[in-house]
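What follows is a short report on a single structure.
Missing here is one protein chain; the remaining ones are kept as they sit in the complex.
Let's look at chain A:
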Amino acid sequence: MQESPKYWKGIEELESSPEFVKGAFSEFADFLPVKESHGSSDAAVAPRRDFLKLMGFGIAAATLASCETPVRKAIPYLNKPEEVDPGIANFYASTYFTGTDYNSVLVKTREGRPIKLEGNPESPITRGGLSARAQASVLSLYDKGRLQHFAIKGKKAATDQVDQEIRTKLAGVTGRIAIVSPTIISPSTKKVIAEFASRYPNTEHVMYDANSQSALLRANGGVLPSYDFSKAAVIVSLGADFLGTWLSPVEYARQYITNRKVSADKKTMSRHFQFETALSLTGSNADVRVPVKPSEMGATALALYNGVVGSGAASSAQLKKAADELKAAGSRGLVVSGSNDVAVQTLVAAINQAIGSAAVDVASPSMLRQGDDARMLRLVNDMNAGTVGAVIFYHANPAYDHPLADKVKTGVAKVALSISLNDRLDETTSLCTYACPDHNYLESWNDYEPKRGFLSLSQPTISPLFATRQAQDSLLTWAGNPQSYYNYLRASWRGLLGGNFQAGWDKAVHDGVAVGSLSPAPVAQAAPAMSTDQAIAAINSAPKGSGIELALYEKVGVGVGSCEANNPWLQELPDPVSKATWGNYVAVPRKMAVAKEWEQGDVLKVTANGKSIELPVLIQPGQANDTVSIAIGYGREMAGKVGDKTGANAYPLAVVRDNAVIFANTVTLEKTGAQSPIAQTQTHHTIMDRKPVVQESTLAKYIENPKEVTEYDKIATPEGLEKPNKVSLWQDYEYKNHHWGMVIDLNSCIGCGSCVVGCQVENNVAVVGKQEVINRREMHWLRIDRYYSSDASKEDFAEKGKLATYAAMEDPSENPSVIFQPMLCQHCNHAPCETVCPVLATTHSSEGLNQMTYNRCVGTRYCANNCPYKVRRFNWFSYYSNEKFEDVNGHMFTDLGRMVLNPDVTVRARGVMEKCSFCVQRIQLGKLEAKKQKRRPKDGEVVTACAQSCPTQAIVFGDMRDPESQISKIMRREDGERGFHVLDAINVQPNITYLTKIRNTETEVRNA
């Protein structure tokens, strides 16, 4: 029998706090402040007369309404574009990059409106995967918070007037001109900036990244190596969250997972060590995770270096193991670090070089981070010194996201000419004289080179919604070049495509990607900023950490807080690990919370650098002792209705040391006595007995006998123990046509949340806001359950005795292993919800779907009560018209925002139940296309939104009646090995099969 770790869903469950126990026994929280929105005082008075009045009025209104139906208009195109047919979606290849992660995308448009983004399978980099941020970015196009016209000092101004004034002022500028931007990976944009610089010779282009990697650049002589995790059998990450936020997470996740998937044919896995402070998405997927204080990161890197290269003794067993395995793996090893300390990055590069890692490629380097902290800091000082004559901010918002934001603010005031090309009147733009808003990327032409030799394009998929102008066009205009950026772009590609340019260009635009490079020839790699010896000396002389250390980190959702901050889908996307939405918090280890008597939700005053912010406490298992973590990207002041005042801005807490921005500091924490609840989506659905819910085993056991890794429930019958489906009250369905099903590989799921947002976009799922999440009324059809597991296990019975072991299993684990489980409607064949619906609003289809018919539903909620998986969501409000939700769900309120809605999916009304439909609109479309072509649908043609967006292909959807489909093959292969149904014993026979998670751990390493 395998070990069965005890899982708990949150600290509350572990502690069995009275509140939790109460909540655990009721599906719906007892106090449901529905009345709150009415604010009426006469709720207590029986409004009989009101009722009669209303009824009378209602009958009269109905009678009147029946006399005349409103006249509706059908307005066709005046001149229909040839490729647009109403009702048929068109896909255009494009590229998402806003200074953080890169995604090659396909834009799904309906009647000329982009409504959804999908991964571009042609891309050699992201290979059809898509991050949650890219998924959500389509909503930023329809963001009401965008600046809709050119402005002078915040007041609307004509484009011509702005151009004229800017050109006059640029001609007479004294001092330097600075263009400030985050990383730009567009070769043609860089050419435009170069052209601008040649027209105004004093121009300097300063790039800085809010979450800086300049140390990595400096340690590698100015180039950012590109990594290939698929070539690594041993991965050691020193604080690099490469599956969540570091450099190119979608690309890395795809590479990483190729060595993590197991099957009967491939019983090998990579080994992943993670040394980090906060429990990150990557850390929760690691085989061995070691909590490390930020100040110890240098020592850890040094110990690892000594372990691999030198002969120093490793300070811990895990470090020794990591070093030994790296050495043994040789070129199949890889070390990465997210640190912005040059010394650490130098050692990391030295280790990779020493083992000759094949996963590091300096020849075709990544372009995704080019920011240089030192130059930005110099610019901030120069602005304050008054030597800068003009500054142009291009998608840069240093007044918010730079640690020296205060100095930026005073500096900009001293610059004679300040121009912002940002898309909204944000913290920086509001300081500038001129605002010349850029198009959204879905309205623009542009090119991208995320990695040398790999190009991609973006193309406009909608006419500009507002009176904005593409930033490159603005720069060209001011540089006196009358060419449009589109022609400029084509001209710069002319050399690359050669011969038949038009054909090559058409193909590149169609595919969205191309091979070749448009960047200038690489200068010989400069010498690293410091030698290994210098790095060792620097680490040895670094000050030892003292007091409570702070680590700043980036979240998978809102990232560095640029345009993502005003995106409600990302604000409501639960953090993969903490499951918190809407705002940041101070993540503290359990030990500290107990010692200081803090409870979850207590507001702390966090002080560092003489600045302080106030945030609530969240107790985070896995957080390194004596450290706290705070996410950046929150606390915007001028992002828009959604992002403003959500959380607090943690950038000012970062340290500027040795010309680098370091996301670590020493802080003092002080309890304010205030309370601020954290909107977490988990700990809400707790009725399940979780043992048969999620299963895991180790690689060693899997190799030994794959049939033993999964525990199957058996029930007692007169004939002995049998599979639960041998006994049933219900008749089985016969599926003649299709039988749709899904397989979710828990080994491949990294918990990134891309599917959650993908589902939300596809199915018009409403955003409910912080208070409603706290009220447990979030609407996500697909959630990712995260389970922490304890280190104690039943194996200790003999040694420690049962009682002591059970007590130990209840003990909070400092460093739990984590498992992610996407949970959605299981489309049970014997669905408990179907049998209790009094109005037959939820029924079973002949293709295995559990159908939900909104217009039949009367809202008894019996189905939700009877669902063992808690996947049904109830519409407590009209989220599309109740003014309470206007801020958070505003896109359903305005004509502008509604353009993003999927026209094939109903927007649900108040009082009805909803849930995952297996993307029935896609199933119907796929079948229809096949019927039109007089054939059966091919496997892979019908894909749900979640399966499609998954960067690691953890979700496989298909027809289980088709014996040749991928899903049928997986199910045949994994039957009796890793395949299991959640809560098999209750015999609801789900159409979703999960595959047991396999960890590449060895007990001695884990327990060490």
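Quick note on the criterion: a residue touches a chain if its C-beta (ideal position, glycine included) is under 8 Å from a C-beta of that chain, and two chains touch if they have at least 3 such contacts; residues count from 1.
Convention: contacts and distances are computed from a predicted model.
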**Fill in**
Record lookup, UniProt, unshown chain, options "C-type cytochrome", "Peptide/nickel transport system ATP-binding protein", "Sarcosine oxidase subunit alpha" or "Carbohydrate ABC transporter membrane protein 2, CUT1 family" -> protein name "C-type cytochrome"
**Asked** Taking the entire complex into account, which one of A:N487, A:N737 or A:T894 touches the absent chain?
**Response** A:N737
**Asked** Thinking of the whole complex, not just what is shown, which of A:N202, A:S517, A:N725 or A:S845 touches the missing chain?
**Response** A:S845
**Prompt:** Touching the missing chain, which residues of chain A?
**Reply:** 62, 65-66, 69, 71-80, 85-88, 736-737, 843, 845-847, 849, 851-856, 904-906, 917, 920-921, 924, 927-928, 930-932, 934-937
